[in-house]
Structures are given as C-alpha cells and as structure tokens.
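Below is a structure I'd like to ask you about.
One protein chain is absent from this view; the other protein chains keep their places.
Up next is chain A:
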Amino acid sequence: MKFGVIVFPGSNCEQDCFYAIRDILKQPAEYIWHKNTKVDAYDCLVLPGGFSYGDYLRTGAVARFSPVMKSVTRFAHRGGLVIGICNGFQILLEAGLLPGAMLRNKNLHFICKHVHIKLENNATPFTNLGKRDQILKIPIAHNEGNYYIDTKGLKNLTENKQIVFRYCSEQGEVGDRFNPNGAIGNVAGIINKQGNVLGMMPHPERSAEKLLGSDHGSLIFKSTLKWLKGK
C-alpha cells in the first residue's frame, strides 16, 4: 500500500511520518511536493504537522490554497483516505474537508507533552484495530489546538460518531482537567461524515515505537493498512 506524505513549505513532521510509514509500518512512502497535483497513485495521503507558510496568517490558512489541495479534495471526495496530523488537521479544517476551526490554546502557550486520549469510535479505517474506549498515550505539540465548532455542529459530530478521540486522564476519565488546550467537548480528533478523512492534533508518528516512550500511535497506521488491504 502506497502512502503519500504531502510537503508544504514549512512542514516539519513530514520526515517523521515518512519514517513511521516506511521504517516502522514497512510500507512504501513518497513525498508529494505541494505544487505537485498528481495524487491518484496513492492509497492514503498524509498531511503532516509543522508550520506551513510559517502559519503567520492563521494556521493552515495559506496552505489550503497550495496547488496540491485541489487534488487532495478530489481524492477525498472519491473516498480516498486522508490523515491530517496537527498542522495537517488545521489545513483540512481550512480546506473545508473537516468541520470546525482551531483557536489558540487556552493558556496562550505552545504545549508539547504526552497526553492521554480515548478512542471513541473504532469503526473507522484509521482505528479499526483499537477497542472502544481504549486509552492511548500520545504526544501533542501545538499552539493552536483549541478545537471549536458551534453547538449544532458539535451535536452533529456527536450523533454521527465523528468524534474519534477525546482528551482524557491516564485512567480514561474525560473532563476539562485533562484537556490541555481548551478544545470544545475535549475533542482531540475527528473524522468527516463519510468516514475517510481523519484530523487529529496528537502526533501518532511520535508514538509509533516503544523507544520514544509509547507505541500507541502506531495503532492508527496499522489500522489504516489493515483497512486498505481488506478493501
């Protein structure tokens, strides 16, 4: 299964994603320069973390106009799998492939640390190897991870089981105390209604091997691979 990792100017997790896919998941991976518009040969597209275009305007706001994004949108509308991590998630929001928006963290600081998230929907291509309510230890590293959506939107997300991950305690308790950035509903990751586009603030590629303190993030890559193979 071939993964494409999209590189915007200012992306800085593309090599980490590439490594997680090629060296840990043992699957072919290629970089896709943001000016390249050919994405059909890939089975899954990954929008990595970083500071695309410096994020000087608003996170993801410029990147979504990159030539490759038209192709990503077409790819997603045809049912192709797309994973946006951190800045990648922010770009997917700006591109309208996922609902909602990102605000600055509640404490107005960049936060880098391990957090715990609860897997609330394991019936997705990206989480099928997980158990419902499974707790994952996985790092975050962002300045704008304070997810926001209006009440109606949040209701829709909940009803459609689009909230895939929520911040929680080590024991799995969901609550504001365990929410690092102020995200509404403690949302850490969501999926689109069709179920083929995932956006998440935590970094699965940074927790794909025990050596780095946790291998829980590999669940996302392995689930994706299993789903693609079973297609």
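The criterion applied here is as follows: contacts are C-beta pairs under 8 Å (C-beta built on N, C-alpha and C of every residue); 3 or more make two chains touch, one makes a residue touch a chain; residues count from 1.
Here, contacts and distances are computed from a predicted model.
Trainee: Between "Glutamyl-tRNA(Gln) amidotransferase subunit A", "TIGR02186 family protein", "Phosphoribosylformylglycinamidine synthase subunit PurL" or "(Fe-S)-binding protein", choose the name on the UniProt record of the chain that's been left out.
Mentor: "Phosphoribosylformylglycinamidine synthase subunit PurL"
Trainee: If I consider the whole complex, including the chain that's not displayed, which of A:16, A:43, A:94 or A:120 touches that chain?
Mentor: Once the missing chain is taken into account, the touching residue is A:16.
Trainee: Residue by residue, what part of chain A touches the chain that was omitted?
Mentor: Within chain A, the residues that touch the unshown chain are 9-10, 12-13, 15-16, 19-20, 23, 49-51, 53-56, 109-113, 139, 141, 143, 170, 203, 205-206, 208, 211-213.
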